[in-house]
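The complex appears here without one of its protein chains, the remainder shown in place.
By written order: A and B. Residues from 1 in each chain.
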Amino acid sequence: MPPIVSAKAIHKHFGTLHVLKGVDLDVAERELVFVIGPSGSGKSTLLRCLNRLEEPTSGSIVVDSIDMLSPRTDINHARQRIGMVFQSFNLYPHMTALGNVTLALRKVAGKSRAEADVLGRAALERVGLADRAHHRPAELSGGQQQRVAIARSIALEPRVMLFDEPTSALDPELVGSVLAVMRSLRESGMTMIVVSHEMGFARAAADRVVFMDHGLIVEQGPPAQIFESPGQERTRTFIGQIQRH
Amino acid sequence: MEEIVQAFFNREIATEALPIVLQGLLNTVLLSLLVVPLGLLGGLILALLAHSRSPFIRWPLMAWVDFFRAFPPLVLLILLFAGLPFAGLELGGFACVAIAFFLNTGAYYGEILRAGIESIPRGQVEAARSTGLSGLQAMIYIVLPQAVRNVLPDLLSNTLEVVKLTALGSVVAVPELLFQARQAQSVTYNATPIVMAAVIYFLVLWPVVRLLSRLENRALAVRG
Partner (left out) sequence: MSRWDRFLDTFFNLKVMAKYLPDILSGVVLTIELALAVVITGLLAGLILALIRSVGIRPINWLIIFVVDVFRSLPPLVVIVLVYFGLPSAGFAPSAFVSTWMSLALVLMAFAEEIFWAGITSTPKGQWEASRSTGLSFSQTLLSVILPQALRLTIAPLTNRTIAITKGTALGTVVALHEILGMASSAVSNSYNPSPLMMGAAAYIVLFLPVVVAARWIESRFAWKR
């Protein structure tokens, strides 16, 4: 079976800065790939290239058999199939939770308001926030906001979900609720690419861990292998630093 | 095309009108140098009074400020210029402009300075008072310098408006830039002098506008 996400030879320059230096990443359907690495290693940029929030300087990206970099691709339509969850939630502050979830359903997927409301409520139900549908982001805790952001993505029934440090902005006691939602997504068979420092979650849930440094994939493998017996010196140093915390 | 040039950019008329218009520019500068400090003074008085905790001072003050924010400055000017003579008080255009600006722009400056003073945390005053400074000293040495810095873009923006407002002087025969240009226009039957005045206003004030739009963008970004 062909991979659902296939990125080949991705380069990204920011001016003179060479952030991605030829990254290849294939992700199979229903796989959970966990990307780790020091800050500045290019892992977030890689994620943002996959749905073209960043324009790669060169390379090719195919998601669900759509060539993401082709000028003929309707990028807005393609992005519906790729959910993205941000570190800073990025909920729309002027809309309710339900409004946040239904906006793209109405504007991109072309649903009527009534249809969108039904789907939106179902998505909020899945993240355990059906009772918060009419609250504004400012009235929700950080963990609840992030779960609404996840609902905003899954309501569009994406084929792949990208998580860009989804728990880094949360107080420690709120992290668990977000991870629980991610775990249930995983169990439902969602393909996920997660950039995060939650090593416990990686160990328990990831199929594969990818270690990036200086714009390159240094090493990848099952979590047990990467965490217990990494093959590369740089990986070992990084894992060591993380575990001391 | 040739007609347009003749009507708006007539070189002969421009040469003829130049000394008259430049005299107007000089007077506009002098007028601004008078009314800006006057307005600032009025504003400072208002802002310091507004700092009072007594509602018997605060409420009338707020009404005063709102009154002048609602009142068109030209109406105020005409009221002084055309109304006061009926009370036996003939002040002349120049004095009327000075009074009107003191009242009108003072209200705006006052509102800005008040916001600036309110932006300074109470702890600043408490710290100053704890070292033995009087309330007035704390205001002058500690609060005001910080307050002014906080609202500098607003002060500058209002000052720009005040300078532009001096064009109202033309209505009561104060020989500032616009008045002089209109004099030249009525003598020559040609719009060139007014175009000259407009170009001069633009050239003098454009740098201020550029600076302001940078400052304002930043201010809104910080607030957001």
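Worth pointing out:
Following the convention adopted for this analysis, a residue touches a chain if its C-beta (ideal position, glycine included) is under 8 Å from a C-beta of that chain, and two chains touch if they have at least 3 such contacts.
Fair warning: this is a prediction, and the values are worked out from it, not measured in the lab.
Residue in contact with the omitted chain (choice from B:V75, B:A127 or B:I140): B:V75.
Check A:T57, A:Q80 or A:Q225 against the missing chain and you find that the one touching it is A:Q80.
Taking the whole complex into account, subunit A touches the unshown chain at residues 48, 51, 53, 76-80, 82-84, 86, 88, 90-94, 103-104, 107-109, 137-138, 149, 152-153, 156. Hidden from this view is one chain, which touches subunit B at 3-4, 7-8, 66-67, 69-75, 78-79, 82-83, 86-87, 160-161, 164-168, 170-171, 178, 182, 185, 190-191, 194-195, 197-198, 201-202, 205-206, 208-210, 213, 216-217, 220-221, 223-224.
Please note the rule applied: only the chains that are shown with their structure count from here on.
Here the CA centre of subunit A is 54 Å from the CA centre of subunit B.
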